[in-house]
Every structure is written in C-alpha cells, then in structure tokens.
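Taken from a larger complex, these chains appear in their original positions, while the remainder are omitted.
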Amino acid sequence: MRAFTDERDWAKFHDPKSLVLALVGEVGELAELFQWLPADRAVQLAAADPLRQRVGEEMADVLAYLVRLADVLDVDLAEATRKKLENSAERFPAAEVHGEAPEKI
Amino acid sequence: MRAFTDERDWAKFHDPKSLVLALVGEVGELAELFQWLPADRAVQLAAADPLRQRVGEEMADVLAYLVRLADVLDVDLAEATRKKLENSAERFPAAEVHGEAPEKI
Amino acid sequence: MRAFTDERDWAKFHDPKSLVLALVGEVGELAELFQWLPADRAVQLAAADPLRQRVGEEMADVLAYLVRLADVLDVDLAEATRKKLENSAERFPAAEVHGEAPEKI
C-alpha cells in the first residue's frame, strides 16, 4: 500500500480521518453484499461465485486501508492484535463466558 | 481467533452478518477516537499515549473480526489483498492519476 | 442540534468529515446492540428493556448527527428523502422486483 500510494502521489490524501472514512466506505460495500442474505445461509451463498469473488475483494479493500492507516500512524498492527487478543482472553475467561455472547448493553 | 472462539464456544454466534456487524462496531470505535481531532494534527496527536494505545486496540479489533470472517468464509485474505492491489494498480495507472484523488461521485 | 452545538461552542468541530465519523461511531454502537442476537428473534428481544431503551438512544444519536450534517451542508433532508424514495420507486417497479431482494453484486 505504501508503494502503491507513493507511486500515485496519494500520500497527501492519507491523513487518519480520511483513511478511516475510506475504511468505512469499504466496510459499507462489504455490508451490502450480505445485507439481504438469510443469516443461516450466508456462508453457503458466499461460497460460490460471483459473491465469493466480490466478498474477497471488499475484505481486501478493508485490509488495505487498515494496513495503510497502520503505516501512517506507525502502528505495529500484528503486534497490537496479538496483545489485544491476549487481553481479551484474560477479560473473558473461557470457563465464565462459555457459550454466552458477551453483553453489549 | 479460531482458537479464542472455540475455547469459548462462540462459533455459533459467528455467522457472516453478525461478524460484519461486529466489524462495524469496532470501526465505529476507531472513528470515535479521531472524530474531533483537527485533520492536520491527527497523526501527531495519535503518536502519544493514551490515544496511541487506544488506536492500536481498536485497529486490532477490526483486524481480529476481519480475520475471523475470512476464516468462517474460507477466504485467503492475504491472497485476496495481493490480487486486489494488483487490480487497483492496473485500474489506476500511476501516470494517469498522479496526485489526483480518484473520483468517487 | 444547532442550539445544542452553539451553546457549547462546538460548531468548530463540526466539519462534514468529522460529523460523518461521529455518525459512523453511533452506527457502530447501534450495530453492537444487535450483533450477537439471533436474526429471527431480534425484534422480540429489542422490544423489552434495557435493550429497547438502548436501541432508541443509539438510533437517536444517529439521527442527531445526520440532522446536524444536513444543517452544516444546508441540505433539506426531508425533501431529499422524499425525492430519493420517488426515484427508488421508479427504479424498482413493484411488479418487477416483487418478493426479490435487489441485487447488490
């Protein structure tokens, strides 16, 4: 993404707020692919083209902007994710939350 | 994420539509961290804690759900992203789009 | 929202990109309330407090920022919505799309 951006002189557009908006745009396109699918058949329906291809493309766009944001902010995304997952593992002990969705209210 | 999910018996919650909604929730938390920052000072302000720490955590959550969705859908996210970037490179030739934001209207 | 904003001298934060990010934050909170609910029981589960109360609050936040954005951009949101719905009615004739989800791929 850094090379892609620099070759096009697009770094000047890539302040964090703009990149988050771009990420939102791609998440929106991903959401549109699933919005009207029956929840219990979505995996099956997304297993075949052309939906499979489109889902991969939109997930790729989300990752591309996330990685680009990490670069702009000098965040080590892999390390941050490992740490966050360790924290979540401590915060939600398997024995206590087994089979129950974490409360979001 | 697969191990984390299975240890908690949470796979039953992870249909694609639910995971996209969870992804949206995390993108929303990321957006909130930047929403009122001056655009031209966001990089600098996000370089110091506590914002730096919080941004890393929310980006991690976004990646975690994206990776989990890829697992559920059996999508090779790295490969999809490489392909998409190659396609974007062809679609936006550096010489033609140099220094100009791609039209979104 | 205009009075609320002016009384707090917050108009300086309300450029369109910041307001869209704030809108995204509220949509993210709304998404979190529904993410792990079974799709076929969501209406029923959201009919009782405390979820009912929380859903109303997050929907209110979404509307508040949307209305504020309309004010900042001098958009007549009610008129724009009437027009868009008329356009959608022409674009999707009832006889042609009856019972079928509009294609999003």
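For reference, chains read A, B and C in written order, and residue numbers begin at 1 within each chain.
Simple rule for what comes next: a residue touches a chain if its C-beta (ideal position, glycine included) is under 8 Å from a C-beta of that chain, and two chains touch if they have at least 3 such contacts.
The shown structure was predicted, so the numbers you read here are calculated from the model rather than taken from an experiment.
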Number of copies constituting the complete assembly, 3 shown: 4
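Keep this in mind: only the chains that are shown with their structure count from here on.
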Where chain A and chain B are represented by their mean Cα positions, the distance between them in whole Å: 3
Residue numbers of chain C (touch at least two other chains): 17-18, 21, 24, 32, 35-36, 39
Chain A-facing residues of chain B, complex: 1, 4, 7-10, 12-13, 15-18, 20, 23-25, 27, 30-31, 34-35, 37, 39-40, 42-43, 46-47, 52, 55-57, 59-64, 66, 69-70, 72-77, 80-81, 83-85, 88-89, 92, 94, 97-99, 101, 104
Parts of chain A lying in touch with chain C, wherever the complex brings them together: 17-18, 20-21, 24, 32-33, 35-36, 39-40, 50-51, 54, 101-102, 104-105
Complex contacts: residues of chain B adjacent to chain C: 13, 17-18, 21-22, 24-29, 31-32, 34-36, 39
